[in-house]
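First the structure, in the form of structure tokens, and then the observations on it.
Note that this complex is displayed minus one protein chain, with the remaining chains in position.
Note that the chains take the letters A, B and C in the order they are written out, and that residue 1 is the start of every chain.
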Amino acid sequence: MKNKIMTAKEAVAPIKNGASIMVGGFMACGTPENLIDALVEKGVKNLTIICNDAGVPSRGVGKLLTNGQIKTLIASHVGLNPEVAQRMNTDVEEDKLECILVPQGTLAERIRAGGTGLGGFLTPTGVGTIVAEGKQVINIDGRDYLLEKPLKADVALIRGSVTDKFGNTTYNATTRNFNPMMATAAEYVIIGACEIVEVGEIDPNNVVTSGIFVDAIAGGEKPWQI
Amino acid sequence: MKNKIMTAKEAVAPIKNGASIMVGGFMACGTPENLIDALVEKGVKNLTIICNDAGVPSRGVGKLLTNGQIKTLIASHVGLNPEVAQRMNTDVEEDKLECILVPQGTLAERIRAGGTGLGGFLTPTGVGTIVAEGKQVINIDGRDYLLEKPLKADVALIRGSVTDKFGNTTYNATTRNFNPMMATAAEYVIIGACEIVEVGEIDPNNVVTSGIFVDAIAGGEKPWQI
Amino acid sequence: MADIKEIIAARVAKELADGNVVNLGIGLPTMVANFLPEDVHIVLQSENGIMGMGPAAEKGKEDVDIINAGAQYVTINTGAMYFDSAVSFGIIRGGHVDATILGALEVDQHGNLANWIVPGKMVPGMGGAMDLVVGAKKVIIAMQHTQKGAHKILKECRLPYTAVGVVDMIITEMGVMEITPEGIVLKELHPDFTIEQIQEATEAELIISPNLTAMK
Partner (left out) sequence: MADIKEIIAARVAKELADGNVVNLGIGLPTMVANFLPEDVHIVLQSENGIMGMGPAAEKGKEDVDIINAGAQYVTINTGAMYFDSAVSFGIIRGGHVDATILGALEVDQHGNLANWIVPGKMVPGMGGAMDLVVGAKKVIIAMQHTQKGAHKILKECRLPYTAVGVVDMIITEMGVMEITPEGIVLKELHPDFTIEQIQEATEAELIISPNLTAMK
């Protein structure tokens, strides 16, 4: 079996300027902070970040924003990080943030569609709102739905609670959120793990993410205070 | 909390002639046999059965077929139950079985769509085949997909390995198969449980089906030999 | 007069039945849980991944892996479960949430709702609100009747919609209103106010129910 265990720095080494990166977590609960820190240190720029929210300035993807590394943010909620509004409205062209807001359920489902080979799905969410702009409306059995397309990325940064050396992963409590879908929808998947165990130690009934999706595993994560 | 524990006979009592019924299991592995037996005894007819396959004559939905209770079968594979072909080709009009074949992945996804409020989804499976007949083809970014619609039912018969008295359920090994999706896609959901435990005994991280979906729980199931 | 928010939360609580699956928005809606009768147990869904959410965590006893959708440390009740965001919104969009209770910037007589954006001023994002109001069986708007005197219950929403034609009920400190195909029907009026006063505080024309009762 190929060794996947490495440092956070080694794990983020292949990530290039302009990469699209999915980051697990909900208000940074379930975000791999060590991997974010390694990405801040690496300093890659012009990133497209796909995350439920913008975290807060000192946590989660908020750190990448503060450090000026994000060009485009795809998220469902950014209200708890005041830097988002500042950067969206800045006159300094090179600091300007593009923020694409997606309803939370649609965001989760688009990522799932990306990972599962669907060409899209029909959701009632957003019909008749500005979310529908530019999207095909399809009527099924008398009800209108928006056609939403799949979302994929170059990289996914995943926070695992327990990960075995193959990459089989479980998520504790509400840290699960977007992590399982993101782990299926990116070319290069890194698990930031709280605990790394031997293969076989996790009950096969309880594994959530299969190791087949995982390219790199870095330890040292913990349940971080928001 | 409302009491959901009852006998299999009590649990199937509300099921009427002509009902559509989803039945979990893959070649009857993960099918609640006691609930099937209760349905055979009840003798309701003209059922639409949605199940991965037709089981075998002595197991799973095969028993309902043998007993002449199925009018329409929606499944992905029926080759291991010779009675399906016999009944499809019979000249006796009242014994005639309508069999609608759906690719297995599409069947699973249609049931999931039914349970999760999607109007449909786009799959590459079946494009250019007779499965595509009568279906809309939508091209997304240069690739053709079939628009497949959600599937729901009046009733779902689910085989749980461990179920608490609220209905929170886990599935052992390969008995999981179609059970979790079906539990979300029917009006009336019965769990046939191998083991019934007190609420709180299952780790909240490991529950697969939430008790909010469950209307009735009958015990006495076991891992049945095929 | 009792605290306005408490009046509203107490009245909303009466809309919930034993066993209901309910999603409570941040702020006032969260208070609803405090006003449930002893024999009514509801199952709280938190869209970030909990079925069976409990009260806020005690100071010093927080488990930082357990938050609600407002990023507050919470607890879970016996029989709870966790799930991912795709499963969570499958539950929501699939119609398995009996009621969602949330605030509004504007709501109109067609049941249209605006509560996520003030263009050019406030762009927090819709979070899970668009899915919740489209998916939940019953959408209850719980809010103060006006915003510093300005109308919030309108003939037509002026702000961008959260969703179209989804609101079932509006509960404010002044009264209880139902959205019907004919318009907004005033079902209950709080004893502190007159019909004239609630109408004046409402841009949409209220239809007075022939069975109008006092809001308690």
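Everything that follows uses one rule, which is that a contact is a pair of C-beta atoms (placed from the backbone, for glycine too) under 8 Å apart; a residue touches a chain by one contact, two chains touch by 3 or more.
Note that this is a predicted model, so its numbers are computed, not measured.
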Missing chain: touched chains present in the view: A, B
Which residue of B:127, B:140 or B:199 touches the chain not shown here: B:127
Contacting the left-out chain in the complete assembly, out of B:19, B:78 or B:193: B:78
Subunit B residues touching the omitted chain (full complex): 26-27, 29-30, 52-53, 75-80, 85, 88, 99, 101, 103-109, 111-112, 123-131, 161, 171-181, 208, 223-226
Interface with the unshown chain - residue positions in subunit A: 1-2, 112, 115-118, 164, 166, 168, 184, 199-200, 202, 204-205, 207, 210-213
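In this text, only the chains that are shown with their structure count from here on.
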Relative to subunit C, chain with the most remote C-alpha centre: B
Approximate Å spacing (C-alpha centroids) for the pair subunit A, subunit C: 29
Between subunit B and subunit A, distance of the C-alpha-averaged centres to the nearest whole Å: 33
Interchain centroid distance [CA atoms averaged], subunit B/subunit C, Å: 35
Where subunit A touches two or more other chains, by residue: 109, 123-124, 171-173
Where subunit C touches two or more other chains at once, by residue number: 82-83, 89, 92-93, 135
